[in-house]
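One protein chain omitted, others in place.
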Amino acid sequence: MAETMHIEPVKLTRDDFTSPIDARWCPGCGDYSILAQMKKVLPELGVPKENIVFIAGIGCSSRFPYYVDTYGYHTIHGRAPAIASGVKIANPDLKVFVMTGDGDALSIGGNHFIHLCRRNIDITIVLFNNEIYGLTKGQYSPTSKQGQITKSSPYGSIERPFNPVEMALAAGATFVARTIDREPKHLEHILKRAAMHKGTSFVEVYQNCVIFNDGVYNSLTDKKVKDDNLIYMENDKSLLFGKEKEKALHWNGTRFEVVQVSDHSVDTLTKHKEDGGNPAAEFALSSLSMEAHLPTPIGVFRNAHIPTYEQMLQKQIDDVTEQKGEGTLETLLNSGKTFEIK
Amino acid sequence: MAETMHIEPVKLTRDDFTSPIDARWCPGCGDYSILAQMKKVLPELGVPKENIVFIAGIGCSSRFPYYVDTYGYHTIHGRAPAIASGVKIANPDLKVFVMTGDGDALSIGGNHFIHLCRRNIDITIVLFNNEIYGLTKGQYSPTSKQGQITKSSPYGSIERPFNPVEMALAAGATFVARTIDREPKHLEHILKRAAMHKGTSFVEVYQNCVIFNDGVYNSLTDKKVKDDNLIYMENDKSLLFGKEKEKALHWNGTRFEVVQVSDHSVDTLTKHKEDGGNPAAEFALSSLSMEAHLPTPIGVFRNAHIPTYEQMLQKQIDDVTEQKGEGTLETLLNSGKTFEIK
Amino acid sequence: MSDKQVKTLESITIRFAGDSGDGMQLTGGQFTDTTAIAGNDLNTFPDYPAEIRAPVGTTFGVSGFQIQLSSKPVHTPGDAPDVLVAMNPAALKVNLPILRDNGIIIVNTDSFQQRNLDLAKYESNPLEDDSLKLYQVFRVPITTLTREALKDSPLRPKEKDRSKNFFALGMTYWMYTRSMEPTLEWINTKFKNKPELIKANTLALKAGYNFALSTEIFTTSYRIERASIKPGKYRNITGNEATALGFIAAAKKAGKELYLGSYPITPASDILHELSKYRNYGVKTFQAEDEIAGIASAIGASYAGDMAITTTSGPGLALKSEALGLAVITELPLVVVNVQRGGPSTGLPTKTEQADLMQAMYGRNGEAPVPIIAANSPSDCFNAAFEAMEVAFKFNTPVLLLTDGYIANGAEPWLIPKVDELPEIKVEYATDPDNYQPYKRDEETLSRTMAIPGMAGFEHHVGGLEKDITGNVSYVPEIHHEMVNLRAEKIKRVNNYTQEPELFGEPEGELLVISWGSTYGSVFKAMEEAKNRGLSVSWYHLRWINPLPKNLGTIIKHFKKVLVPEINLGQLVKLIRAEYLVDAQGFNRVLGLPLNSGELLEAIESHLKGL
Partner (left out) sequence: MSDKQVKTLESITIRFAGDSGDGMQLTGGQFTDTTAIAGNDLNTFPDYPAEIRAPVGTTFGVSGFQIQLSSKPVHTPGDAPDVLVAMNPAALKVNLPILRDNGIIIVNTDSFQQRNLDLAKYESNPLEDDSLKLYQVFRVPITTLTREALKDSPLRPKEKDRSKNFFALGMTYWMYTRSMEPTLEWINTKFKNKPELIKANTLALKAGYNFALSTEIFTTSYRIERASIKPGKYRNITGNEATALGFIAAAKKAGKELYLGSYPITPASDILHELSKYRNYGVKTFQAEDEIAGIASAIGASYAGDMAITTTSGPGLALKSEALGLAVITELPLVVVNVQRGGPSTGLPTKTEQADLMQAMYGRNGEAPVPIIAANSPSDCFNAAFEAMEVAFKFNTPVLLLTDGYIANGAEPWLIPKVDELPEIKVEYATDPDNYQPYKRDEETLSRTMAIPGMAGFEHHVGGLEKDITGNVSYVPEIHHEMVNLRAEKIKRVNNYTQEPELFGEPEGELLVISWGSTYGSVFKAMEEAKNRGLSVSWYHLRWINPLPKNLGTIIKHFKKVLVPEINLGQLVKLIRAEYLVDAQGFNRVLGLPLNSGELLEAIESHLKGL
């Protein structure tokens, strides 16, 4: 920490974050959109550029750090959450991002992912979910749909997918959200809120892989049908959808059901609450995306505020120091039961 | 599989499962109770003894396989779910148990644990949760309470605990239950139901470690107070508790609240449903144990029935075989584009 | 046609190069199949870009495919290509340095526009300055000609352009007097539901052929006589395919089901892909959540009686280390395949290297020896996989099989073995339940006595703690000492049962070359040339690296010097020095590429001079 220089924040622009290295994703890859929105968000955070660190594992998505002109560490497959934890604990002044894929975060890195959420270290995790292993050329991932035909499942995958939002909620992340590469405004908005959140924030981005899983989110991005399939959750607002916002998700006391707005007076419709106080609603909402006949919500599932790991660690350091005095090398060496030999 | 001998099941007794090796847990350890109940359950399963396999990782709890006279494999720390998956897929005739601890299953083994639940391989996981690392002499575990003082947290742990039931639910286990070492009847009953379930079944056993975390479940086991803190969930029954069963958990449309039975007519009280159809209720119930002022439910949180991994694999093998014919060495070698050199 | 010359060559090396999207791997594959059918011996080297999907036209995105074909046996894809087919400036830029002097270049002139030149970072157009003056350059507007040939096709222009690799292929077919038949057939099957594509690709192929035949540009075509390779039924096979087939064959010969637990990783993933196709052969593939679960599940499957394998590459092997130790101490049959790639860490995932040998030997805690076998060539992967399994079951031990990116992706014709030439694999289980002791050993092999779940009366416990003969935990110091020594001795005995490699060359002389694995082809070529030059050098190519063959010590004694070429900083050479106390020297190149036989030959000569 001693090495961190504190400089008056200057107003930065997206160009300040443009890396000299050209992004090398396939033309049309959803990753470009995430990069573009992130570069818009970064100058808005009020964090000096040298205090921003991107940590990634391995995967197409994990190439991300090279493409922003900040500190960046392209590490090994699945371990970014653990590496990022060390970075943040070592220097809590840094704004730390973990950029990861569905394979990187949920397959090999599943354990580090859930433990980071549990510890509530102030890190923003952005998961590029393309439901495929892109970099290794198209095997099914832990979010691929059952039956999906891929290089490693020529007769269809027999595995059930994880729901990343549900895992993050269960593991204890304090900010949990979902967005889509093809909704740039929404994406930007969510990335910004996640980045500003204090504690572990998690954003699942539905991302299209044009090469190995093209169109997997068509029902949510295709203009013709998306209105009937996508719900934008907003705090304190009803969960409307449909071309004319004529439909709504309504809580029937046990679960969400689709109702016609016309059948209800608007203020009796269930309002979305982000405050993290109600596990029942959080999980009920998150489970919708797994049901083919129900709309998929994007937006914020949970936004809770509790002390972060590194705040508690600092408090413990302060408390112990106050109680025992600051340790010096002299006291260190001479602690314990000493005796003189003459 | 070819090697499995099929023998007419003989009626076995608990003595048939008593290992010649003496259990070496500390006197008073909760593990003894789990062993005792398991030995009662095994003869009831109708599975020949040679078809029963216990797989364990490392920990006091993971010594379990040595103490039952079946096939047993004491493997390495955290990997039992993955090893057991291989065992079951290799020979679906076997009844496979994973015996594990809170450290083994949720710390180093967290990833394998959630992936096993996701895949729904027909394996029974019994997690001995003593909220401590017993074998390595008392460090906090991922289920230890915040503030707990242990060998590695002399000033109190700053980490938030996982809720194992919630993790198993989110990861997709199809049978999820909780019980306590000090409730032998309940323990036996739940172990038996879990063992009979087809698919990944998960049982969290609250287990007392007399040496490093003694009394951690006192509020649930101490005769004086337990009635006010413990709820036995039973399918289709109200969630009553209290000395005189005078209190109940009641669903108020959003969450569970504690009500006086006298204030309600009994059939309006919320009834517990195990059927796995309602994530809202499952997670609402599972989250209760994390709240100090609410009672802790034991019993079955979810009991859902869907095809298992190995059933689907077998079906795929059968389908492809039907379609392409059974592969022989002759066809294997001569497949692809061959040509003759003369 | 009649006014064109036909020259006969002994062998030729061609490299197809273009953008990742240009279909060069497919083109190379077709040329390979056709060549095989023509009866030449051949060897290939696909050299595609790293994991990165580069923007079109940059040097990062260049994909290459090299093939050597010959009327003599060949063992490498050739050091320096004789012919380069360059579909764009980037492909030219990247590959020019390795082309042989005065080599042939066929370029698609259409792609040499400013934009592409810029992308390839060319300051001026190499077709216009004199930078290619040392080569024979054939300038062909391939894109234009393809479009022209397809002018009647209803396909969109972009789709038409995709056929240009067939045009290029057609030209090379004429130049090297190949028949178009096999490729035409392939096109018909491949696109059977897309008649427009059949038509387009057929037209493009033929147009290319005819262009070469009729145009003035090409004056000569070449014949390469059939190779006098062993008669029989062949197929082209890559190393990864051969590995997969080797294991299925072993499972059939053992009467076992094959179980693969694996996590995808370049360049090993294709073994997983290949094996997942064989459901009707009873093959079970389990795509695990990570490499640890991959090996762990394979250990479980082995414990339960399947024939179990796990496949990976370097970083994955590192992750498997701890679990591999469990397989060692519980003495279960298992084969771990490590398709080596450039390291350390993520390193160079798509490039080849031999730098995991020491990890294979020693990358585990405690004394945890395992036998190590290495494959020599793509088709040899079949034999190596089969043999690894034989040893795994004979000794009840995990075995490490080393291949690498070069032979895993490379292809060569494979003489298909006869079913009954393959040996049976005997799997033995305990028979006497009354006196069953899981760690009782066979006197000869020291292999332990297995019983698997489902066998009534043999219920027992095993585990990762030290144990006595009953399988139960023992902390007795002497038992630990004994077990550690028994496990070591068991692996030493593997070489009582494996075949020793043949020495190439005289049994004594000045210099002995010792090599292993995929350098086989390069060393072979260098040694042939050395023989031609009359050099006093012999060659010993290891198959089993642990344990080393029994006679190696004796062989070494008959030479003054020992040279060990490896694609690492010197790993086998360390084992040999430690074992035989001979001043063996390494010849080491770590370029992510197969060893260059020319360079090796020079090294041999200079070592001989140093005598």
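In this document, chain identifiers A, B and C correspond to the written order of the chains, with residue numbering beginning at 1 in each.
Everything below uses one rule, namely that a residue touches a chain if its C-beta (ideal position, glycine included) is under 8 Å from a C-beta of that chain, and two chains touch if they have at least 3 such contacts.
For clarity, every value in this text was computed on a predicted model and none was experimentally measured.
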Left-out chain, listing which of the shown chains it touches: A, B, C
Which listed residue, C:Val328, C:Val427 or C:Val537, touches the chain dropped from view? C:Val328
Where the complex has a chain not shown, which of B:Ile34, B:Cys60, B:Leu127 or B:Val261 is the residue touching it? B:Cys60
Which of B:Gly30, B:Pro48, B:Pro142 or B:Pro295 touches the missing chain? It is B:Pro142
Since one chain isn't shown, list which residues of chain A touch it in the complete complex. 1-5, 7, 19, 21, 48-53, 55, 58, 65-66, 69-76, 79, 82-91, 93-94, 111-112, 115, 313, 316-317, 319-321, 323-330, 332-334, 336-342
Residues of chain C in contact with the chain not shown: 49-50, 52, 60, 313-315, 317-319, 321-322, 325-326, 328-330, 342-349, 351, 353, 355-356, 358-359, 361-368, 463-466, 473, 475, 477-478, 480-481, 484-485, 487-488, 568-569, 574-575, 577-579, 581-583, 589-593
Can you name the residues of chain B that touch the chain not displayed here? 22, 24-27, 29, 58, 60, 63, 76-78, 107-108, 110, 133, 135-137, 139-140, 142, 151-155, 159, 211
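Everything below uses one rule, namely that only the chains that are shown with their structure count from here on.
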Rounded to the nearest Å, the gap separating the Cα centres of chain A and chain B is 29
Roughly how far is chain A from chain C, going centre to centre by Cα mean, in whole Å? 39
Where in chain C do residues touch at least two different other chains? 279, 289-290
Set of chain B residues in contact with two or more other chains: 111, 115, 313, 316, 319-320
